[in-house]
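Excluded from the complex is one protein chain; the other protein chains are retained at their positions.
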Amino acid sequence: MLPWNYGFHWTLGTMIFMGAFYTVLAIVAATLISAAWRSRRHLRSGTAEEVRWHSDFHDLPARDRPCRHQLTGELEYRDCQNSFDCRQCDTHRTLLEQRPPSKPDGKSYEDFGMTFPLDRMYHRGHTWVRRERNGTVTIGLDDFGRRLFGKPDSVELPRKGQRIRLNGAAWRIRKGNLDQPVLSPLNGIVLETGGPDSEWYLKVRPAHPDLRHLLEGSEVQFWVAGEMERLQGALSAAGTAPNMVNGPTDVAAIAAACPTACWEAVCGTMFLRP
Amino acid sequence: MISEKKPGKISRYGMSVDIDKCTGCGACMIACAVENNVPPAQEGATDLTGLTWMRVFKVDNGQEYPAKQSVYFPMMCQHCGLETPCYLVCPQQAVDVDPATGIVGQIPGRCLGCRYCMAACPYHARYFNWWDPKWPAGMEKTLNPNVAPRMRGVVEKCNFCHGRWHAAVQRAAEAGLKEIQPGDYVPACVEACPAGAIQFGDLNDPSSAPSKAAKDPQSFRLLVKLGTEPKVYYHSRREWARRIGDPSQAPDGKETSHG
Amino acid sequence: MQNTRRNLLKFIGGAAAGAVFTPVPWRLITDTALWSENWPGIPRPLRGEVTARYTNCSLCPAGCAVRARCVGGQPVSLAGVAGHPLSRGGLCAFGVAGHHLPYHPARLTQGRVEAAAGALSKAVANCNVEGSRKQLAANLDASKAALMAACNPGESVAVLDLRPGRTASWTYRRAMGAVHNGLYLTAGGPFSGAAANPLAEKARKSWLAGESACPTEAQALAQQRGTDAFVCEPTRGSDRHHDGVSSGPGGVASGGVAVDLTKPRTVLSLGAPVLDGWGTPGNVLAARANFRLIQAEALESRTASLADLWLRIRPGSGSTLALGLAALLDAHIAQAVTVADAAAATGLTEQQIKDLAAELTSHGPALVLPGYDCPEAWALNQLTGAWGETVVARQEAPVPEHWKNCAPVTDLAAVPDGAIRTLIIDESAPGDYVPWNAIRRKLVADNPVVITFGWTPDGYGRHSLFVLPTAVYPETLEDIPAAIDSPAAVFRMAVPLVAAPPGVVNPADFVARAVGIDASNALRERADAIRKAGHGVLFSSADGTSRPAAQVPPDDFWKALLEGACWMDTEGRRSAPPAIDMTGPEARPSEDARLPLVAVLAETALATVPPSPLMTKLHQESNLRLGRSRAALHPETARSCGSAEGGRAVLETSLGRCEILVVVDSSVPPGVVQVAAAPEAIDICGAFARCRVAFL
Partner (left out) sequence: MDNMDRRFIPAGVSRCSTRNFLLWLAPWAALLAFGLYAAALCLIKGLNQTHMNNRFAFGLWIFLDLTVIALGAGAFFTGFLLYILKLKELRAVINSAVVIGLMCYGGAMAVLAVDVGQPLRSWFTFWYPNVHSMLAEVTFCISCYLTVLLIEYVPIVLKNRKLREIPSFLVFEHELHKLVYVFAGVGTFLSFFHQGSLGGLYGVLRGRPFAFREELGIWPSTFFLFILSAAAVGPCFVLLTTWLVQTITGKRLVKPQVLQSLGRISGLLLAAYVFLKTVDTFVWLNRTTPRSGFLPAQYYAWKPFGIWILFAEMALFLAPMVILLLPKLRARTGWLVSAAVMACCGVAVNRFVLTIQTLALPTLSFDRFLHYVPSWQETGSFLAVVAAGVLVYSISFRYFVLFPEERELRTGPPAAPQTEPALAGR
């Protein structure tokens, strides 16, 4: 391989052979290095949470990531391509132009024994967001989530002034073995923290006012219906298939009925964080 | 094996073996082992795991008594001169063909022991050190200082006593000669053969015994159709014996046992 | 710039980076290959000044001239001496590896007591040997006493010389001559005691009577016969098929008989390994072109397969064939065996035998070489008309006059049973091997004292009370008797190339001093006697020249001999050897259902020497030769015995059993077991014997 080795002579064969070999090595090395370098950059800029959400979303089964417009039946079938961030979605924009969300009738939507006030917007991870006068927003866990958890043993809330990121973990809820992160509905800075006892969890100054990626108005009922489907799916996967077809079903009751083992799996599925 | 300085003259050393003369005494095999520091067989070694750079086979014409005829057939590396199979396949240049002598040599210090060369050799003339080399206590005093003993796990083979060639070149240089004289360099087996059946010389020198043998119609080479140009010529008056070299029409000459 | 640590580090770093682009580090990595070459346990060859030294191989009577390549005085390889008039540059496989023998694993380094202490003390009691073996080895007076010990009348002290014709042999004869009841014995063979002779009777009677044989008569006979062969009874049937394995006519006494291979045009070999270590290999191969070789042998031996004509006869039917031929060659003598008998016995057709006889006479001069199983077939040569031409009596190299007052040469077979009390066997130089039972019956029944001198324990050492270690070629200084194929007398010595280990004894010296003779200088005396005789030439291996011995000053003569030179007598008047008679067919072992097979010895050359460890190349790492303790069977025979290649088995004959390793070989006739000759095998097989093979 090296000119000073006994028996070495330069031939075309040598050059081609070595050329190919070193090229391969170079490519492999370069790829590895670039991967390492880019991940280092991510870690530096603290966008790890974002990455996590992307890879999680990427791993979600097709039925867990339907487009909001599929839920409403506007579209035949569509997987969300933007990890639930409709602000970058052209399809969403065009559809909104065609048909702005109809004003909801009534102040809140109620079904399956749950109440979803319509003065606020909902995130797919079962949090709600309410705009306040002073431009801040209040964030809380929606009825579905509360009933699913029941009364948590403890919660881990962010510190005041801490930055929370869209689809990153906003706070964690602990109950038994379960340690479930709740996805943040938006980017912002925590101003105040509430908790399970108060009606809200966080008061936040949003990074920017555009909250079009959240569900509101008439979409909510379709979404909730879809969520019940998913819940049923998750439960049956976990081995317990409650009958939800006839009569209103109480999520809390279901939750209570569900054995702890599958309980965690179910929460993971419903809160989009396996 | 690593020949630092090469003489101006380019030789093609070859051998000629008159199998009619060979009595199968085995002196060549012993002389070879003595010269090249080949260890005695270890416990459990067989004719398939032994180290016999030079090996004499007994070959018969496949007939029964009284028509049965046998010859003793010395086999060693045939030092292929073209597309040398072992040389081409060795992954790490542990086989080298000395351009000055045409001798196919093995560099044990570089051999990985993959045995690819053994699979490649049509003459089964290469041997693997299946055991650590061991000599009876005290016998290592009788080792030849011109040849390094090989370690376990490497391949070795006949190299026409290449060490003797180096010695001859050295002597010639000391004597102020440019090149070595024919008599100066003779492999151990040739020296030892009591019947004078084996002869050695430079195929580039028309007066040498092998060159003459090469022209003899009663000479033949083994598996010559493979196109590897072996440099060892065999000679026999007997027609059936000459067919040994050609498997496609050889008598069903099986390797029968000892004489 | 000032040199801060920072700069220093920078410099080092830069240097390291730069070095990567130079060959240096890579070259270093390459050289790490070197350590893997010096694997632990791989011996490093010694270095030193390279010299050439000359000697003569004493492994067999051929005594081939040897050029030893020595490094720092240590021989590292042996080769023949080109242009040597006797060995003609030839050296056999055993000779080529001779320099390994001193390091042979089986080498005997110190004497050992065979029998238990009780047996020893009894032996001592019976023949009042003072003191123990230790004294025997150490204290010569004690051992002298041991030698003189045979007290009961009719019991004698004997030396069995397995390689007669040496200077040492003369020493033994002198020693035994000096003892009132001493016997000098050689292994059988017709020439050790030629035709019946009144003197023999007398000699025998005399030692039976306990008085030493009359030396003057011995000399008288020696002159009259042109040979020093002492005459005793010819060997007789029952013993004969136990005759020792030898590469010539068994145990020819000093001088003795020789064949001249340059003369015959036809050579009939009755199983003699003519092309496989018989005679002087170089000489035989040189003469090979001159004669047509007819091999009558049971096995497809090397010689058989290389002969011009191979007659496959039944095992052990050699002498019957000889007798059959005799009947054809000499119609006047009414022979016990007719051609028909011979045909029946050998399995040849009568026509084949007739043709053979015809060829011996028509295509003469002919030479008949007997195998070890039919030594008396020498007599055939008396009928082919080549007696005295192809087979001649060889003059012996001159001996000092005062040596001639000595014991006669007695054939072991001629000694009455139970007559020997103390037997000394010299095994130091390989020679004939007589089956032990042929010796044992000559010893007294109760605790005979057997002293063996040898360098390995596995010869007669196995049967002896005392085994004393000797030097081995090439440590020894000894002369080598003339080979069977050298018609003229010769004298050459094996000179020591390496020093003998401490504690070894010189057998001849030992015996001589035991009886109070000084033979320490015997070789020199012999050399001087030869030089004084003044005929013959001296060939010097070192410079490849030969000079008339007369022109060499005595001291140079001796010095030359010490440098491996060889003295050859100029051949004088050819004299025929003493006439010998053909005896009836030997007592073939009777058919025995228990012993369905026939064991035949093979590889008889150097049967008694454990060969160099490197010989595994010939029998273990290849199948060129049959290794010791191996036996070859035909595939069917092997199958019928239920064995396969490499199987362990026990070979059993009427005389005993020994363990063998089976080699399957289709060239061995069915029903025959081809046994590699070795002491333990010869002990139970002799030349050939009925046997059975039982597998372990």
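The chains carry the letters A, B and C, assigned in the order they are written, with residues numbered from 1 in each.
By definition in this document, a residue touches a chain if its C-beta (ideal position, glycine included) is under 8 Å from a C-beta of that chain, and two chains touch if they have at least 3 such contacts.
Please read these numbers as outputs of a predicted model, since none were measured by experiment.
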Contact residue for the chain not shown (choose from A:102, A:134 or A:177): A:177
Sole contact to the chain not displayed, among B:21, B:79 or B:110: B:110
Residue of A:73, A:106, A:135 or A:209 in touch with the missing chain, whole complex considered: A:73
Of B:29, B:90 or B:180, the residue in touch with the unshown chain: B:90
Interface with the undisplayed chain - residues on subunit B: 42, 44, 46, 48-50, 57, 59, 73, 83, 85, 88-94, 110-116, 118-124, 126-132, 151-155, 222-228, 243-248, 250-251, 253-255
Hidden partner chain, residues of subunit A it touches: 1-2, 5, 7-8, 11, 13-14, 16-18, 21, 24-25, 27-28, 31-32, 34-36, 38-39, 42-43, 48, 51-52, 54-55, 59, 61-63, 66, 70-73, 75-77, 177, 222, 225-226, 229, 233, 236-237, 265, 268-269, 274
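Here, only the chains that are shown with their structure count from here on.
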Centre distance in Å when subunit B and subunit C are each reduced to the mean of their C-alpha atoms: 32
Whole-Å separation of chain centres (CA-atom averages), subunit A against subunit C: 100
Whole-Å separation of chain centres (CA-atom averages), subunit A against subunit B: 77
In subunit B, residues with contacts to at least two other chains: none
Residues of subunit A whose C-beta touches two or more other chains: 5
Subunit B contact footprint on subunit C (complex, rising order): 33-34, 36-39, 41-43, 45-48, 71, 74-80, 89-93, 95-97, 99-100, 102-105, 275-277, 281-282, 285, 300-302, 305-306, 310, 312, 612-626, 632, 646, 663-667
Subunit B - residues contacting subunit C, complex: 23-27, 29-31, 33-35, 37-38, 40-41, 45-47, 49-52, 55-58, 60, 65-66, 68-70, 72, 108-110, 132-145, 147-152, 188, 191-192, 194-196, 256-259
